[in-house]
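My questions all concern the structure below.
Heads up, one of the protein chains got dropped from this complex, but the rest are sitting where they should.
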Amino acid sequence: MTATGHRGLDHEEPLLFEQDEPGRTGVDLPAPKGGQDRLGGRARTRPLGLPGLAEPQVVRHFTRLSQRNYAIDAGMYPLGSCTMKHNPRLNERVARLPGLGDLHPLQPAKTVRGAVALMHTLAHWLTTLCGMPAVALSPAAGAHGELCGLMTIRAALEARGDARKRVLVPESAHGTNPATAAQCGYAIESIPATARGRVDLAALKAKLDGSVAALMLTNPNTCGLFEDEVQEAARLVHQVGGFFYGDGANFNAIVGRVRPGDLGVDAMHINLHKTFSTPHGGGGPGSGPVVLSEALAPFAPLPHIVVRDGRPRLVEHDGKAFGRIRAFHGQMGMFIRALAYMMSHGADGLRQVAEDSVLNANYVMAALKDDFTPAFPGPCMHECLFDDRSLKDTGVTTLDIAKALIDEGFHPMTIYFPLVVHGALLVEPTETESKATLDEFIGAMKALARRAHEEGAAERFHAAPTLAPRRRLDETTAARKPVLRWRPATPSAAAE
Amino acid sequence: MTESPRVTDVESLLRTPLHDLHVSLGARMVPFAGYSMPVQYPTGILAEHRHTRTAAGLFDVAHMGQVTLRGPDVHRRLETLVPADVQGIAPGAVRYSQLTDEQGGILDDLMISNAGDHVVAVVNASRKHADVAHMKAGLPGIAVELAEDRALLALQGPGSAAVMARLAPPAAALAFMTFTACPVAGIPCGVSRSGYTGEDGFEISVPADRAVALAERLLAEPEVRPIGLGARDSLRLEAGLCLYGHDIDTTTTPVEAGLAWSIQARRRREGGFPGAAVIQRQLAEGPPRRRVGLRPEGSAPAREGTEILDAAGNAIGRVTSGGFGPTVSAPVAMGYVAAAAAAPGTPVQLVVRGQARPARVVALPFVPHRYKRS
Amino acid sequence: MRYLPLTQEDRRAMLATIGVASIDDLFVDVPPSARLAAPVDLPLHQGEIEVERTFRAFAAQNLGTTGVPCFLGAGAYRHHVPASVDALIQRGEFLTSYTPYQPEVSQGTLQALFEFQTMVAMMTGMEVANASMYDGASATAEAVLMANRVTRRTRAVLSGGLHPHYRDTVVTYARYSDFRIEALPLDPEGREDLAARLDGDTSCLVVQYPGFFGHVRDLAPLAQKAHAAGALLVVVVTEAVALGLLETPGAMGADIVVAEGQSLGIPLSFGGPYLGLFATRDRYVRQMPGRICGETTDAEGRRGWVLTLSTREQHIRREKATSNICTNSGLCALAFTIHLALLGEAGFERLARLNHEAAIRLADRLASVKGVEVVNDTFFNELTLRLARPAALAVDALADARILAGVPVSRLAPEDKASENLLLVAATELTTDQEIEALATALGGVLS
Partner (left out) sequence: MTERRYTREHEWITVDGDVATVGITDFAQEQLGDVVYVELPAVGRKVTRGGEAAVVESVKAASEVYAPLSGEVVAVNEALAQEPATVNADPFGKGWFLKMKLADRGELDGLMDEKAYRAFLAESH
């Protein structure tokens, strides 16, 4: 323990509120002129309790906080189903160009022609890559896209006077799938997986009838496997008049090589913050455009972009649309970044993205097949899945492996997901990792596997991580006695 | 009447950067304005004309002059040579105008683009050197520069917007008569939404050494085919657009030529351009003669120079452009007639091969323009 | 390809390790009919130079709000963003990190979220806030769904002073959740009697503060009537800077406060990404949607932070979750937090005052223009004008003079013919007297 509590470059940093000096500010603004206000007597009389700091203190505060984060810039992020790939800085530059970054969403059309053309161009790339005729750009993230897609489906069904009540979701699905279906007023039924880690077509058939609104399917699925019977599944759903919703979370595996439209998909959201490299920013913002089939396109939410008189235009009011799911036109800042990424790769580069991401995942699986137990026989797509059979009787758990990986300098893979595999470890390297990095990761995993079988391994693993800014945190107390905000030690006027 | 210089010695003809490409595409090359240019490709003029009206045609117009004018107050200064409201051109916009002489005659017609700190003028190939000399003399202190290192391509037709949307997405946002700097298939270009066919289309200024690459890239698009001078002439004729040296020259004024629309209100009021007195009078009192459209009743085309008689047989003017209109699928012509006979519907006679044949004055254009105005 | 590290030699070696002959052998599960033999019909890869040129060309076709007179508001505002905000959020450790599910290596993001939640709770006068939503409109829809859960009722009443796009978003969410919405007609004068719409099945009243048309009203009586009827009061704020000067919604009795946070640290960016703020009372925290960061200790007893109460969320509760939201607006929340940290109590209050004073100058100058009537008696930094002709025409004409005059109400609610002549104009700390003069002169021109 050091005198300061700091550990070399790893600084302990108090909360902003603990550095407060009332009256101090980090922004110099002109002095107000004073005089009568027009607030109708609603002016606030008590302070809010915001902290006062000067600019250097704020800059240092957040710089120190940043140094306590893992990031893709710093190392590999093998998070399955999250596609944490390199985020090009060119995207950041162009998103900030005057004439793009400083546009107000409600400017007159004639002053934003380039912006609308840009959105139209993004739409062209997305629909071409997906082999689908239309795309709704407005959803703010993947889950928002799912909501948009299911609302579109429900609108299309209601338009043909066909009220359906059930949505089918595989056991292995992301939690957002059932949550979204429920938010759209549907009853959720889950479909079991086969021993091959794919949707059980027989079980699907058994559940299909005229009351099924949609099947929600991720492909490649969350086990990292391509649903080889997907076209048959789509045919069956269409046969009973239902729609096929594709979850595009794993699009990175097939972009430029397989078009969802050719698989029978009616609607699919695309996470621009996964496949198309817009930065994840510690939890957003994302962007989740939804590609749509001919049958669904007319019901897409507002706004629409239509080409009229040889020019793309923004349509903000339209009868057939099912409504509006946000204030304005979509995550423009993310559209710019994603389009810059697409144009940088081009049709040839994007195809290579899919191939390299699949190659990297299969390479990791092959290299670790004797140290960990692959959940299913290969080949996998862009991510490889292991279960915890290899840890049997060691007392070491999947969680322990994840935490120990932190001490080895890697971010943990996705763990305990998908739920259909016991003690799942889901590894997605992505195409932007070099072979050297993969070999280092493989080496670390092999070492952990070996140590897991040594004497007293359990205790040592339970202690990990020991080299991170923090050891394991007490999530139980956090949930039992929630402390969700800072409060002044001595209750002041600022506190409620 | 100013004619294109008659060059017989083919070897001495100038060549555009696309010359070898034209030859390799099987074009029939002819002398035009001192250049060896493609008059048609193996598919033939009719096919090229129809293709441009239905899909997209690529034209080599690199022989035309791209002139940069730079200097203090250049917008206002240029107004001393042209009747257009140059100061009123919004940044990024293009305007059509004419260089006029003291009698109000037309020295050349041109496109003027406001590039903010400077102005770009596109002038006719046959006149470009004369125009530059004229501008230099008329605009002391303004740097007038004829770009020798740039080529000009035109992509015209209803399919051109889709092509540009793929190869130059920002250009898809352009309105008719506006321009922007924008890469086309990765090649840095200047693109304007304008043309000489009456169709939607784009004119692309490209560095000469990248012109062949750009042309080949454009021709690789499914909609695009190369189009020669022959179809270019029939297209502009159907669109009722003037060809300098034929429909307009120093003997015609903008008002007689039906180009008064290109003289904005402020200039009409204030004048201050060569020949303003003549032109303002013609604007007020009407011109003695007018350029009109002519539709021969038979199937015999009336060529340039054909004499125009009124119903009573009195000579009232001459045809300045004429030929078969593939889209109209009938002969069409333009010419000047006495103002009294200029009203659409007026019956006239055209003397073709010594025989007077019935025709009618009609409104221009013969084929409606399909520009993409905002 | 500059973003792809694998060399042909790497690829050969890796295929050998895997034990397959070619990459195609790894795509065997894809039905042959769905395998693309060649790249799709899109342009090939390009370098930074070409790509940047293309985006500059897109930008050149637009009129940015920087450096032109701009009075646009209606839920998105042109404010100053301190230089250090953008510099800090572009640090790779913030920009390129994932959702902090692994707290040991995410303390930076988590501590910032804890500070964000605290600031949001402070400025709204509430007890607890979540780690952000997509934007103000979707946050409002989620607030209505939450009020329905809390009260076990199914009918929400929306004020006619609520942003029409927010109204439309709530109506859309509710329609598909089978809840009933009563949206009152647009209320430019701020005269509606919202409480009169309360009944035994009303889960909440939704009111905007300041209102869409700019009015600043006392919400306390509304809160009392709502509570008396067993309903919640949901307060919506689309201009967060107003909270620097106005009484907090919490102090007036709000149960849920949602807001658009764009005004603090976030560029206009043509409408997104923005930042949804969501705050409520401690007693409702388990019905609150979205991620929440909480304080705890690590194995050595040191203070640290984790995402907590996650059993409300989709990845655990699946179809029983409070919301389907997953990715939110993390980096925008960070920008918001940094900007507010730079301002501090004093700076935030001063910023708000400058906005209000600019709006007063704007209102007084425009009131003197023939054909312009100022509708508001109270306002913060945005107000409503009634023009002598349709507002959209005037705005369009002024755009030719490179003046962004404001937002015609008809742009957002074309169905409401009565408001065809209404124009919303906003002023901020960036609005100069010259800009106000330019607008007044030009507006006078198009109205005469």
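Note that the chains are named A, B and C in the order they appear, and that numbering of residues resets to 1 at the start of each chain.
Simple rule for what comes next: a contact is a pair of C-beta atoms (placed from the backbone, for glycine too) under 8 Å apart; a residue touches a chain by one contact, two chains touch by 3 or more.
These numbers come from a predicted model, not from an experiment.
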In the full complex, displayed partners of the excluded chain: A, C
Contact partner of the left-out chain, one of A:R46, A:R389, A:H422 or A:R480: A:R480
Candidates C:R180, C:R317, C:R361 or C:R402 - the one touching the absent chain: C:R317
Among C:R35, C:R180 or C:R286, residue touching the chain not depicted: C:R286
Where the unshown chain meets chain C, residue by residue: 286, 310-311, 316-317, 320
Interface with the undisplayed chain - residues on chain A: 475-476, 479-480
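By our rule, only the chains that are shown with their structure count from here on.
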Required steps from chain A to chain C (each step between touching chains, minimum): 1
By count of C-beta pairs in contact, the leading pair of chains: A-C
Mean-CA-position distance for chain C and chain A (Å): 19
Mean-CA-position distance for chain C and chain B (Å): 51
Averaged-CA centre spacing for the pair chain B and chain A, given as whole angstrom: 54
Set of chain C residues in contact with two or more other chains: 42-43, 46, 50, 54, 56-58, 60-61
Per-residue multi-chain contacts in chain A, two or more chains: 110, 113-114, 117-118
Residues of chain A touching chain B in the complex: 110, 113-114, 116-118, 120-121, 124, 309-312
Residues of chain B that touch chain A when the two form their complex: 161, 165-166, 169-170, 172-175, 200, 372-374
Touching residues on chain C, where the partner in the complex is chain B: 42-43, 46, 50, 53-54, 56-58, 60-61, 400
